[in-house]
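Down below is the structure, laid out as structure tokens.
For this depiction, one protein chain was excluded, whereas all remaining protein chains were kept in their positions.
A, B and C label the chains in the order they appear, each numbered from 1.
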Amino acid sequence: MHNLANPQRFEKLAIRLTPLLSIAAGVTALFGLYYALFNSPADYQQGESVRIMYVHVPAAWMALMCYSTMAIASGVGFIWKHPLADVTAKSTAPIGAAFTFLALVTGSIWGKPMWGTWWAWDARLTSVLILFFLYLGYIALWSAIDDKTRAAKVAAIACLVGFINIPIIKFSVDWWNSLHQPASVLRGGGPTIHQSMLTPLLLMGIAYGLTFAALLLISMRAELAERRIARLEQSARAPSKAMIL
Amino acid sequence: MDERPADAGRLIAARDIAAQRGGRLVLSGVTLAIGPGDLFILRGPNGAGKTTLLRTLAGLSQRAAGALKRSDNASVFLGHADGVKAALTARESLSFWRMIYSAPPAIIERAISRLNIFPFLDQRGASLSAGQRRRLALCRIVISRRPVWLLDEPTSGMDAVSIRAVVDLIAEHCRDDGAAVVATHEPLDFGPGRTIMLDEAA
Amino acid sequence: MTKREKRLLLVAAVVGVAAVAAALVLTALNSAVAYFYTPSDLQKLEKTPVGLIRLGGLVAPGSVKFAEGRETEVNFVIKDEFAETAVSYKGVLPDLFREGQGVIVQGKLENGRVLASEVLAKHDENYMPKEVADALKEQGRWKEGETP
Partner (left out) sequence: MKRLMAIFERDVTLAFRTGGGALNSVAFFALTVVIFALAIGPDRARLSESAAPILWTAATLAAMLSFDRILQADFEDGSLDALIESGDLLSLVALAKASAHWVSTLLPLILATPVLGLLLGLPAHAYFPLMASMVIGTPALSLFGALASALALSLRRASMLITILTAPLLTPAIIFGVAAANAGARGDALFGPALMLLAAMTLFGVLVTPAATAAAIRFNTD
């Protein structure tokens, strides 16, 4: 109640930003896809199949980014009780789950021609699958608890405990010798991707990031609207006062 | 008894507190100071926030606004549920709570006799009546040796004799420099004491 | 014990447990907890593993021999820096399979030879156009399988 001003200012900003972000995401995606599909070379080893990378790798980045966003928002909501923090965390979860799912599916499609299998239980693949289930558990927890203030705090705990999985995913390919190849872009010693392939990859990464931002704003506004409705429904009865006789 | 310097010797002091339940603000602007000897009867219609207020004073529920000061181990809370395990005998329950509150045996003897637990001391919780379970639950309150008793419908399910015993017990506790806040719908007569009316209109 | 001492004890316990846990993880990760064995791992084993194992390494150049007239029956050797293991496989090979390529095979170990039921190709973290790869190789600045 006392912090209503803040979400309202946020909503005004969100209404203005959403179309800008959406357009930017679309334009970047068009450029990215043009480079990825037509204006980048085939790989010396993988041939044309390498183009799956341009949809797969950014999705995997976003999967990790979304969970990190959730964890940070949960921490902020926990410590500073900022009213937008738990709205952010809650709204990020389904988007993150979708990116994780996309990463799993495109990875599977890439794995079949390259490795010779749709799926392998190696450390990277397994830990990303676990990430997907962590997202589902988080979403389930939110939807199971009716009281939103309580749900926010309880889900924040679940989110923060699950964060242990993020470094495991990132370093799984270095710690265990796995089927999945090691990091190519975010690694010590610079990327091991040729510039002609790095450009479309980064463009697609930016497009995914902008898409995430736009989707997040939309779903946060929906969540705020839902909360306003809930508040209106409840205000039928004024809080009790105490009289000491 | 009413004229004491502000906050001196206060066990629990609530200033302007508000509390939520299920996302709805049920209480607001409640100011209350509890010191030794104070006995409050908490009244109000269903849903007025009696339980919420008790839980907030107990420090079990977060308050939505206001300030709450509690001295260490100031209070003990008895809710609607008795905390009596079906699989444990009354004796086992008591010895468990004795360990939790590190109470001397004499206190237990006293609690057993005052609340007349003896007849069902070796019966399991499952076979006790609602009133018997309630009496056993009150034993825990006595054993805790905490000064402020926060009791939610302490006499529910009890017969007239037991109700009398409980009322006497609470009154005596307050005379011995204890304190109590008792939420009840029943017309209990504690003698001296004040009433807290919780109401939309109040 | 005072409250302060209790709290200190608790903090000490937490730090101690964290340190032990971290030490365990680091020690464990130093010894390879692997999705697959390498040929040198296999040599070091005391007992022959029962059941399915996974073996990973490079396909030794010149070792790939197809059974006469059939493309789906193949013998090859997997090697790492120190050891080699022979592999037999019946089935379709992945696109990336070639000599010098990193592969992981899954199968039973019999008389020092892996009878593979599955062959997976592992690709490395290098991505570049064919011309660049050829040029680098020509200049002798890079070999397949290593980081440029």
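By our rule, contacts are C-beta pairs under 8 Å (C-beta built on N, C-alpha and C of every residue); 3 or more make two chains touch, one makes a residue touch a chain.
Keep in mind that what you see is a predicted model, and the values were worked out from it rather than measured.
Displayed chains that the missing chain touches over the full complex: A, B, C (touch as defined at the top). When the missing chain is restored to the complex, the residue among A:Leu136, A:Ala183 or A:Ile218 that touches it is A:Leu136.
Of the listed positions B:Phe40, B:Phe77 or B:Phe120, the one in contact with the omitted chain in the full complex is B:Phe77. Check C:Lys44, C:Lys65 or C:Lys130 against the missing chain and you find that the one touching it is C:Lys44.
Residue-wise, the contact with the chain that is not shown comes from A:Ile157, picked out of A:Leu13, A:Ile157 or A:Ala225.
Mapped onto subunit C, contacts with the missing chain fall at residues 10, 14, 17-18, 20-22, 24-25, 27-29, 31-34, 41, 44-47, 49-51.
Listed here are the subunit B residues that touch the chain not shown: 58-62, 73, 75-88, 92, 96-97, 99-102, 137, 140.
Although one chain is not displayed, its contacts with subunit A can still be listed: residues 126, 130-131, 133-134, 136-137, 140-141, 144-145, 147, 150, 153-154, 157-158, 160-162, 164-165.
To be clear about the criterion, only the chains that are shown with their structure count from here on.
The minimum number of touch steps linking subunit B to subunit C comes to 2.
Counting C-beta pairs in contact, the pair that comes out ahead of the other among A-B and A-C is A-C. Relative to the whole-protein C-alpha centroid, the nearest chain centroid is that of A. With centres taken as mean Cα positions, subunit C sits 66 Å from subunit B. A straight line joining the Cα centres of subunit A and subunit B is 48 Å long.
As a whole-number value, the distance joining the C-alpha centres of subunit A and subunit C reads 31 Å. For subunit B, the set of residues that touch two or more other chains is empty. In subunit A, there is no position where the chain touches two or more neighbouring chains simultaneously. Here subunit C touches subunit A in the complex through residues 29, 32-36, 38, 56, 92-97, 104, 118-134, 144, 147-148, going by the rule given at the top.
Interface residues of subunit A, counted against subunit C in their complex, comprise 41-47, 49-50, 53, 113-117, 120-123, 175-179, 181-184, 187, 189, 192-194, 196-197. Those residues of subunit B that touch subunit A in the shared complex are 18, 20, 22-32, 40, 44, 47-49, 53, 65, 194-200, 202.
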